[in-house]
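Just below is one structure, and these are the notes that go with it.
For this view, one protein chain was removed and the others were kept in their places.
The first chain written gets the first letter, and so on, giving A, B, C, D, E, F and G; residue counts start at 1 in each chain.
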Amino acid sequence: MESTGIIPRLEVSYPDDVLHSYQYCGQDVVLTRKKHILDICSFIRDQCAMNHLMFLCAVDNSRRKEAIGKNEYERFEVVYQFYSMTTKHSIRIRAQVPDDDCSIESITSLWPGADCLERECFDLMGIHFSSHPDLRRILMPEDWKGHPLRKEYPLRGIGEWAGYETLKEKSLELRTFDYRSSQKGNE
Amino acid sequence: MQILILLIQIAILVAVVLLHVAYATYFERKIIGHMQVRMGPMLVGWHGLLQPIADGIKSFFKEDIIPDQADKSLFLAAPIICLAAMMVSLSVLPFAKGWALADINVGLLFIFAMSSLASYGIILAGWASNSKYTLLGGIRSMAQVISYEIAIGLSLVGVMMLSGTLNLSQIVEAQGNSFFGMFIISQPVAFFVFFIAMLAETNRVPFDLPEAETELVSGYITEYSGMRYAMFFMAEYIGMFVMASIGVVCFLGGWYGPFAVPLFPPIWFILKVYFIMFLFIWIRATLPRYRYDQLMAIGWKLLIPLSLGNIFITGLAMTLAQ
Amino acid sequence: MIPVSWYLSLSGILFCIGLYGFLTRRNVIVMFLCIELMLNAANLNFVAFSHYLSDLRGQVLTFFIIAVAAAEAAIGLGIVMALYRNKQTVYSDEINELKG
Amino acid sequence: MSRKISFNCPVQAGDEDRYRIQMGPQHPATHGVLRVDLDLDGEIIRKCNPHVGYLHRGFEKLAEHRTYVQNLVLTDRLDYMAAMANNVGYCEAVEKLLAIEVPQRSRYLRTMVCEMARLASHLLWLATHALDIGAMTVFLYCFREREELLEIFAELCGSRLTNTYTRLGGVRQDVTHSIMMKLEKFVDSFPSNLEEYETLIDTNRIWLKRTIDVGTVGADEAVGLCLTGASLRGSGVDYDIRKHFPYAAYDFMDFEVPLGETGDTYARYRCRIEEMLQSNSILRQCIERMPPGPIIGDDAPDLIMPNKPGRKVEVDVPAQQSLIKLVEDRETFMEGDVYVATEVPKGELGFYFVSDGNGTPYRMHIRSPSFLHISALKTMAKGSMLADLIAIIGTLDVVLGECDR
Amino acid sequence: MPGSYLPSEYLPILMLLVTGIAFGVLVLWIGKLFRVQRPYFEKLVAYESGNPPTEEPRMRFSVKFYTIAILFIVFDVEAIFLYPWALVFNKLGLFALLEMFIFIILLLIGYVYAWKKGNLEWDN
Amino acid sequence: MLIKSIFLYCALVIITTAILTVRFRNPVHSVLAVLVLFFHMAGLYLLLNAEFLAAVQVIVYAGAILVLYLFVVFLVNVKKEIKTDRFIASYKIAAICSFLVFVLLIAGSRSFLIGPSGKWTIEAVNRITHTKAIGSEIFSTYVLPFEIVALILLVAVIGGILLAKQDKQEDFSIHKKRFPQLKEDNSA
Amino acid sequence: MGQLNENDLVKIKDGVSFIPGASALVGPLNRIINWGRAGSIWPVTFGLACCAIEMMVAGSSTNDLDRFGIIFRASPRQADCLILAGTITKKMAPVIRRVYDQMPEPRYVLAMGSCACSGGLFDTYAVVQGGDNFLPVDVYIPGCPPRPEALIEGLITLQKKINQEQGRWSQLV
Partner (left out) sequence: MKIQYKPKRDLLETIIHLEILQGLALTLKKLFSKPITREYPGEMPPVYPGFRGQHALVRDPVSGTSKCIACLRCSQACPARCIRVKYHIDESNGSRIVDNYEIEALRCVYCGYCVEVCPVNAVTMTDIFEYSSTDRQSLHFDKERLLENWDHFTKSDSYERQSYVNPLWRPRGFPKSRLTASSRESVPKNRKIEKQFTGTKLGIKKNNKEAGGYNNLYPTHGEKNAH
C-alpha cells in the first residue's frame, strides 16, 4: 500500500472538507468532514478507480487519547477504506460525525454492498445514515435499547433485554425442572 | 371358515409387512452407512438389529402433538388414509402363483387408484397441519404425484399390450412365455420410464422434494410427531414395497426366476423386490436432488413423450409381428 | 337380489341433493361439486340399467360421461379461476353484485 | 390453550399471491443460524430478506476489554471452520500495529496452517453445499478428508477446531516430523481423493442443472456488492489478497488464482475446487521449503500483557521462587489505526484496529466476508426458486460466527 | 342374475381396508393410554423454523399448479382409454392402432399448445 | 342378504356424504366428502359388475377431477366463507324445488320397464373380463364418440389454459383498483 | 383414567406414582420403554456455532452417530433431544426455547461446549450465560468445542440417565 497521490487530489477537490491527512504503517488516512462524504466517495470511486469498498465502520472517539482536546475530532467517526484492484492503491477516509447531529449520508447508491455495513453502524453505534433505503437494526433484536459499541455502554449491557426477560419468565412458568441459575465468571 | 382363513392370511400379511417396513429402514440405514464408509446402526442389539424395534417403541410412547391451528379431523385422518391406502394395495400383489390375497381383474388399475388415494393423505397432511412448510410440501407432493402417475400409467401400457390383461398374476404368467421370462427385455424404455416415475411416486431421491430436508425441513410431515409420523413413515416404505413389486410383476418376471431355477417362487419375488429396493437406496446414496421445475420438466417433457413413443413402437411391432 | 328401483331411488335422492346444493350454495366451487354429484347420479342410473339389461351400452356411455366430466371440470374451474382473478371472489351472489 | 395466536403481520390486501416463509434460524440449510424471510410466488422468490445477528456475541465490544493476546482466542470463534486462518490474520494485523517482527520459519508455518485451514474450510463447504443440493454421500466423504486435517491440527496444537495456534511474533509450537509425514501423505493423496468426490457431482447432470445459471452475479455487480474470495473470483474479478498484499510467506509461494467467468454457482464451485488444488500445491511447497530457525521472535510480547500503560501486571512473587519480575511494562504500544486484510477461505478478512496506546485495542472492527456475502444474498436470490436459494447460500459459503461476530 | 352379483374377489380388499384403518386407529388409541400428553400453548404453535408464526399460512398458490392439473386430467383420461385399448389391441390390430393414433395426436395438440404457451416451464 | 346390506351401506354413505358436501362450510371438507362418496359409488359399480368402471371412477373422479378441485380450493382464498354465517342462500325455495324434482323422478322411474336383454350377461362379461368387454365395444362400435371425446378434451385443455392464464401486470392493476391504498411493498 | 384420584395411587418416589397392582407390569415396561428411548435418540438439526461443526463430525463417517441409532431430524416435532451446540445469544434464546417447546415429550437437552453451558468466553451484553437459564439441561459436555467423541460420551451419559428414568410414559405422573 504505497502512497498514492490521491490525498493531494482530494485536498484540491475538497479543500473545505479535508481536515487532516497522515500516513500510518504505510497506510494513507484522510480525516474529513461529513458534509460532502457522498461526493468524496464517488470522487474516489470514479476519478481514482477505487472500486472496492473494503470496509466501513464507526468509531466512538469519546475516550480516545489522541482525540481529546483536538478540535478536528468529533465524537464519532465513520471510517471507509477503499481499494483499487487495478492500481493496487488504498485509502482510508475518516469522516467526523458530531454527537449532536449523529447522521451522515449513505453510500449505498455507490456500493450496494454498503447496505448492511451501514445498518451495522447504526445498530451498534447509533449513527444514522440518511437516504439509506432500509435502516433498521441488523445484529441486535429490533427492540434492543442502546447502541452497544458506544463507549459508555458497559460490556454486560444496561438492564436486560425485554425479550429475554419474558423468556425467563416463561421458562419459569413452564418449568418442571429444578432451576439452577448460571454462575458468573470471576471478573 | 373361509373368512377365518382370510383373516389369518391378512394377519400374516400385515405382520410380515410391518416387519418388512421395520427392517427396510434398517436395511437402508445399513447400506447407506456402508456406502458412506461408516457402519450404520451397530449398538442396539447385535449389529443394530433391534434398531427398528427401538425406534418403534420410542415412537409409540412419544407424545402426539396436534397443533392448535391444525384442522383437527383431517390432521388425524391423514396418516390413517395414507397407511390404509398403501396397505390395501398390498392385497393384489401376487407373491407366487395363486398367492395374491385378491386376484382381481383390474389389479393394476387398483394399484393406481390406491396410490392416488395415498397422495390425498399427503396433501391433506400438508394442508391440515396449517403450517407453511407442510403446505408447500403437500402441494409439491401433489403436483409431483399427478405428473408422474401419468408416466407410470403410460409406461405400463406396453406391458398391458404384450400381456393383454390387467390382472397381475396373469401379467406374470404372460411373461413366463416371453423371452427370458421378463418384459424388461422387450420393454427397456418402458422400464426406464417406470423406474424413474417410481422413484418420483415414492418420493425418493433424487425426487424427494416433498420432504426435502434442506428446503422444507420435513415437508408435509413437519408437524407430525410420534406415532403419526411413524405411520407416514410406514406408508412410505410400504409404498416403496408396492411400487417395487409392481416393477417386479410387470417387468422382472414376478415369481419366476431366470433360467427356471427351482427355488421357492416367493423367495424369487422377494429377492427381486429387494433388488429394486436396493437400487432405490443405492440411488439415494449417490445422487443430488432435482429442483422442482426440473422435476416437473422431466415428468412432462421427457417421460410422457418417451412412454407414448414406446406405446406406438410396441403397437407397430406387434402389428407387424402378426 | 336388489331390485333396480333401489338404484333408481338412490340416484334420484343423490340428484336432488346435488340440485339442492347447487341452488343453495354460494361458493361456485361447491356448486360445481354439486353438479358432479348430479352427474354421478345419472351415471349410476346408466350403469344400473346397463347391468339389468345385460347390455354394455349404458356403461360405455358412462365411460364417455366420465371423460366429458373431466373436460367439464377443467373448463368450469377455469372459469372459476378467471372469475376469481377478475372479481376477487368465488361467491355467486357477489359475482352478480359486481357485474356493473 | 385459550390464548389465541395473534399474527403480528396480518395479510395485506393485494399480497395474497405472496407466500411468506421464514427460513431459519432452525433450518437444516441455513448453515447455522441464518434466517431468511422469503416472499414466494409459487416457488419463485419475489423478495428475499436475510436476517442475521442470531450469533452476535459482542466480539468487538469484548475485544475492547481484553488484551491483544487474549483477543486471539476470540478469533478462533469467528470463522470456526478455518480458525487457523483467522489466527494468522489477527496476528498479522496486530504485528503491523505493534511493529513486531516475525521469524521466517513461523511465516512458513503460518502459510502452511492457513492453507490447511483453507482446505478444511473448503472441504466443509463442499460437504454442506453438496448436502444442501441433496448429495449426502459427498458430505460424508469430505468429512473423511477433513478429519485428517483436523487430526494434524490436534497434534500440532492440541485442539481440533479452535486452534489458537499463532502467537504475536510467531507461532505456538513447532511442527514435528510425524506431523509433516502425515501432512505429506495427505498432500499426496488429496488430489485423487478430490477426484473421487467429483465423480459423484462434478459432471452429474443433476448437479449441473442445479448449479449452472443459478445465482449469477456479473463482475461489476460483484464488486459493488463487496463480495470477496471465491464468490468474487467466480465472476472473473482477479482479487486475491495473497497476491495483492502478500503476508506470511505467500511471497515465496508459486500459486495461481483460479478465476471463473460466468459468475454462477457452478463457476464458484469450480473456483473453490481449483483453489483446493492450489492450496494443496502451496502446502507441498511449504513442506519442501520450510526453513530452519526459531518459531517465535525474541521481541514477541508475553501472553500476559498489561491492559493499561504504566500499570504492571507483575504480582508479588514468593521469595523462594527467584522470579523477580514477570512482565516488562510495555509502553511501546502506538497510537494510531491500521487495517490489515488477509485472505481467509471465505474471502477478505480484515482487522481494523484503533489503538490509543493501551494494551487493549481501543476499537477492533472485523471486516467479515460472510457479512457482506449475506447481504448480497438479497440481490442474488431474487427471481430464483426456493431450491436455488439453498444452492446460493451454499455457494456463498457463509459462516454465521464470522458474520455476526 | 342381474342385481344379485357379488364380486367376491373384492372381499379381501375390503377386509384389508378395514384392517388397515383399524390398525391405524387402534395403534393411536392404545398409545394414547401410555403417552405423556402435556400440551401447552407454546407447544401447539405452528412450526416455522423457530420463529413465531407470522401470518395465516393458507394462501393462494401459483396458477401453474392449475394448468398442470388440467393437463393431468386430460392425460389421465387418455390413459384410461388406453388401458382397454391395450387389452383388445391384439384382437383389433392395425385399425385400433390408427384409431388410437388419431386420439393421441389430438391430445398431443393440446400438450404441444401447453408446452408452447410455457405452461410446462416453471422458472420465469 | 349380504348384497343388500352392502348396497344399503353404500347408499347410506352416499346420501350422508352428499348431504355433508352441501352442508360443510369448508370447501376442502366438501371435496373430501365427495371423495368418500365416489369411493362408495365405485363400490356400487362393483355390485353392478362394472369393475373397470369402478376403477375409472376412482382414478378419474377421485384421482384427477377432485385433485383439480382441491387445487382450485387452494388457489383461491376460501377463508371468508368459513367465517360468514350465510354460506347458503334461499334454502327454502331450493328445498321445495329439489323435492319437486325428486317426486318427479320417482314418479318417472315407476314407468321404466326392464327392456330386452342384451348379449353381455354377467357370465359373458366375466369370461373376457369387463375391461376387455368395454374395450371391444368402444373400439369397434363407438369409434366416432371416442374421437369426439379426444376433441372435447383438446378443447378443454386449450380452454382451461386460456382461462387460467395469468397476466401479472393486469393482475396487479386489478388489485390496485380494488385496494387503492396498496402501494409497492417496500417495507420489511 | 380420569376417575382415579390421587389417593388411589401408589407412590414410588417423589412425583412418581402408579395405579396399585400395576407394578408387576410397570417394571418391565419401564425397562423396555427406556431401552427404546435410549436406543433411538433423535436430535433436532440445530447448530448454533463452532460446536455444530463438531456435532457434524460426530455424525460423519469417522464417528458415526448412526451406530447408536442417533439420526438428526430437521423438524423438532420428530426429535427427542436438543443439542445446544454453540453460543446462545439473547436474540437466539427465544428461538431455542420455541424449538424446545415444539418438541414432544419426552425431550432432553444437551448443552455442548462452554458457551452453551455457561456462556464461556463471551461474558457480554448479547450472550446468555448458560442454556440452563431457560432450559432444563440434562447433560453438560465441557470443551470448546468438545471433541466429537466427547459429544458421543455425553450422549451415552444421556442414555444412562434415560435408563434410570421411572415411568416417564405414564399419564398419571
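Just so it is clear, a residue touches a chain if its C-beta (ideal position, glycine included) is under 8 Å from a C-beta of that chain, and two chains touch if they have at least 3 such contacts.
As the structure is a prediction and not an experimental result, all values here were calculated from the model.
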For this session: Would you mind spotting which of G:A49, G:L121 or G:L135 touches the chain that isn't drawn?
Result: G:L121
Seminar exercise, completed: In the whole complex, of D:D174, D:E221 or D:E335, the residue touching the missing chain would be D:D174
Exercise. Touching the missing chain, which residues of chain B?
Worked result: 31, 33-39, 42, 282-283, 285-287
Seminar exercise, completed: Interface residues of chain D toward the undisplayed chain are 66, 69-71, 73-74, 76, 137, 144, 151, 154-155, 157-159, 162, 164, 167, 172-177, 180-181, 184, 188, 191, 195-196, 199-205, 208-209, 212, 254-262, 266-267, 270-271, 274, 277-278, 280-281, 284-292, 296, 300, 302-304, 313, 315, 317-323, 326-327
Exercise. In the complete complex, which positions of chain G touch the hidden chain?
Worked result: 61-64, 67, 114, 117-121, 123, 130, 132, 138-144, 146-147, 149-150, 152-154, 156-157, 161
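The rule we apply is simple: only the chains that are shown with their structure count from here on.
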For this session: Note the shortest touch-path length, in steps, from chain F to chain G.
Result: 2
Exercise. Of the other chains, whose C-alpha centre is the longest way from the centre of chain A?
Worked result: C
For this session: Select the chain at the greatest separation from chain D, using centres from the mean of Cα atoms.
Result: C
Exercise. Taking each chain's centre as the mean of its CA atoms, how far is chain D from chain E in angstrom?
Worked result: 48
For this session: Could you put a whole-Å number on the gap between the CA centroids of chain B and chain F?
Result: 28
Problem set entry | chain E residues counted as touching two or more neighbouring chains | 1-2, 4-5, 10, 34-53, 56, 58-61, 63, 65-66, 69-74, 76-77, 80-81, 83, 87, 111, 122-123
For this session: Would you give the residues of chain C that are in contact with at least 2 other chains, written as numbers and ranges?
Result: 1-2, 4, 51-54, 66-67, 70-71, 73-74, 77-78, 81
Exercise. What residues of chain G sit close enough to touch chain D in their complex?
Worked result: 44-50, 52-54, 56-57, 60-62, 74, 76, 86-87, 89, 91-92, 95, 99, 121-127, 144-145, 147
Seminar exercise, completed: Note: in the complex, chain B contacts chain G through residues 29, 33, 36-44, 48, 50-51, 53-58, 60-65, 213, 217-218, 221-226, 229
For this session: Name, in rising order, each residue of chain B that touches chain F in their complex.
Result: 71, 74, 104-106, 109-110, 112-113, 116-117, 119-120, 123-124, 127, 139, 142, 146, 149, 165-167
